[in-house]
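One structure, as structure tokens, below. Some questions next.
Note that one protein chain is taken out, while the other chains of the complex remain in position.
Should a chain be cited, it is by its letter among A, B and C, assigned in written order, with residues numbered from 1 in that chain.
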Amino acid sequence: MHEWALAEAVIKTASQIAEKEGLDNVSEVNIRLGELQQVDIEIFKFALSQLKAPKLEKAQFNIRRDEAKLRCRVCSYEWTFSSVELDEEAREAVHFVPEIAHAFMKCPQCGSPDFEVVSGRGVWIESVKGVKRHG
Amino acid sequence: MHEWALAEAVIKTASQIAEKEGLDNVSEVNIRLGELQQVDIEIFKFALSQLKAPKLEKAQFNIRRDEAKLRCRVCSYEWTFSSVELDEEAREAVHFVPEIAHAFMKCPQCGSPDFEVVSGRGVWIESVKGVKRHG
Amino acid sequence: MVDPRIPLISERLREIRRVIAVSSGKGGVGKSLVASVLALTLAKKGYKVGFFDTDFTSPSSHIILGVSNIQPEEMNGIVPPTVHGLKYMSIIYYAGDRASPLRGAEFSNALIELLAVTVWGELDFLIIDMPPGISDATLDVLRLIKKAEFLVVTTSSRLAFETVRKFIDLLLELNVPVLGVIENMKMTNSDFIRKETEEKGIKFWGEIPFDKNLEESIGDVERLLNIEFGKALERMIGEKIDLN
Partner (left out) sequence: MVDPRIPLISERLREIRRVIAVSSGKGGVGKSLVASVLALTLAKKGYKVGFFDTDFTSPSSHIILGVSNIQPEEMNGIVPPTVHGLKYMSIIYYAGDRASPLRGAEFSNALIELLAVTVWGELDFLIIDMPPGISDATLDVLRLIKKAEFLVVTTSSRLAFETVRKFIDLLLELNVPVLGVIENMKMTNSDFIRKETEEKGIKFWGEIPFDKNLEESIGDVERLLNIEFGKALERMIGEKIDLN
């Protein structure tokens, strides 16, 4: 489950942000999870809870799903990832490297592989909130 | 003066936008002119006035200068183009192909040529306003 | 915010009859040499020819043509200078011999800029020398130059053809015209490339032998046209391009 690696990235980065912003105790970490990567949210949450770093012990992880939207650079057509049928092999490939979508998907209107992932690509940290260090 | 070519691009595109939006008479075209390209604004304005297409006869061209800001992708340092000393040859090259800045400029903090032009690259049309076609 | 350059591009290319992108996906197979000699040969036959080197981070056609110290003219845009009978456009006019490290998005922006401001005028052929990779340059030519036809260069090596095969499949899937495949630097007599090409329903233009006289002819266009390389390509052009 490489969901653990993604969770590790979030924990490490949230800790760094807390450090930089002088937060002693992090109360919440707001995460945006792109649909394209098809992250298993239960495993991801479990990994976050297991990996908790010192300052993140009491942190709540709020996860917002971000719909994957695609736009063709040739004909400007827009569509959603959920409207596309992909076989298991393709889904798994996109799960690991979302850009591989360009090997498996085409614009439904003009057939071009030259499309943009407008939203919902990967994992992002929206914000880290907590109590400022005193002193 | 390749300012004429840039003006031609604006006229042609503004006409297309007017057409698409069903505008009979365009009253204003709002243009953003990036500092990086060092466009000669007098020549550019003159070219716009000479090139006027049918629907643009009464149009007013509002030109807003956009300061060129750069940000290093390596160290995140930000600086402005106006703070950089460049010789005549470099300025001229950047005038024609703004991306050539990467051959002549470096991040003042870390020396990398891997910087982003955050704003003020080229010529953009912000909006085209006018009277809708009746009927 | 609308980029006003895009609508201007088709206008700039309006008076060009045919656009040929010399491409491959693979690097070092001879794209720049084929593109240069193709352009020179067509010009010699009396056609009006433009030549655009789009390999902005590693241009080499100026070395092949032996060009230096020329600049385009500014006249309602940029008018490419004529070099050995070709209207020749290259990033070297602006970058000189400096490295121009450009990310893909920057490459793309530079390509759009040059397509929008370059005044080619009336041409029979515009030959485009493409960079390697299946990336921004390929996608932008497909997106912006609807009339582009692709001439694909490969060597006999499995390493080259592995990429060339993918490149061709992409073009075919998009219904883009593929003029043909050239097998360059041929040293053995395997017919692997010919077979693979014809199986895909594409014209095999033929083979250009590995030419020991090529290196010393670089920069001297008269010699380039007269060595085996130039002669082989000239024969193919005569046979394979419909020049009516």
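FYI, a contact is a pair of C-beta atoms (placed from the backbone, for glycine too) under 8 Å apart; a residue touches a chain by one contact, two chains touch by 3 or more.
Values in this document were obtained by computation on a predicted structure and should not be read as measured data.
Student: By the document's own contact criterion, which visible chains does the hidden chain reach in the full complex?
Tutor: Per the touch rule above, the missing chain touches A, B, C.
Student: Quick one: say which of C:2, C:176, C:218 or C:237 touches the chain that got left out.
Tutor: Selected residue, touching the omitted chain: C:218.
Student: In the full complex, which of C:52, C:93, C:107 or C:125 touches the chain missing from this view?
Tutor: Of the listed residues, the one touching the omitted chain is C:107.
Student: By the contact definition given up top, give the residues of subunit C that touch the hidden chain.
Tutor: Residues touching the hidden chain, for subunit C, are 25-29, 32-33, 57-58, 60, 63-64, 97-108, 131-136, 138-139, 155-160, 162-163, 166-167, 169-170, 188, 215, 218-219.
Student: Take the complete complex as the reference. Which residues in subunit A touch the chain that isn't displayed?
Tutor: These residues touch the chain not displayed: 1-2, 4-6, 8-10, 12-14, 16-17, 32, 89, 93, 96-100, 102-104, 113-114, 121-126.
Student: Residues on subunit B that touch the omitted chain in the whole complex?
Tutor: Residues of subunit B in touch with the missing chain: 73-74, 111-114.
Here is the rule we use: only the chains that are shown with their structure count from here on.
Student: Treating touching as the only link between chains, describe the layout with one word: line, ring, star, complete or other.
Tutor: line
Student: From subunit B, which chain is the farthest off, judged by mean CA positions?
Tutor: Looking at centroid distances, A is the chain farthest away.
Student: Roughly how many whole angstrom separate the Cα centroids of subunit B and subunit C?
Tutor: Taking the mean C-alpha position of each chain, the two centres sit 30 Å apart.
Student: Suppose each chain is reduced to the average of its Cα coordinates; what separation in Å results between subunit A and subunit B?
Tutor: 35
Student: Would you kindly tell me how far, in whole Å, the mean C-alpha position of subunit C lies from that of subunit A?
Tutor: For subunit A versus subunit C, the centre distance works out to 40 Å.
Student: Going by the touch rule set out above, which residues of subunit A reach two or more other chains?
Tutor: none
Student: Two-or-more-chain contact residues of subunit C, please, as numbers and ranges.
Tutor: Residues of subunit C never touch two or more of the other chains.
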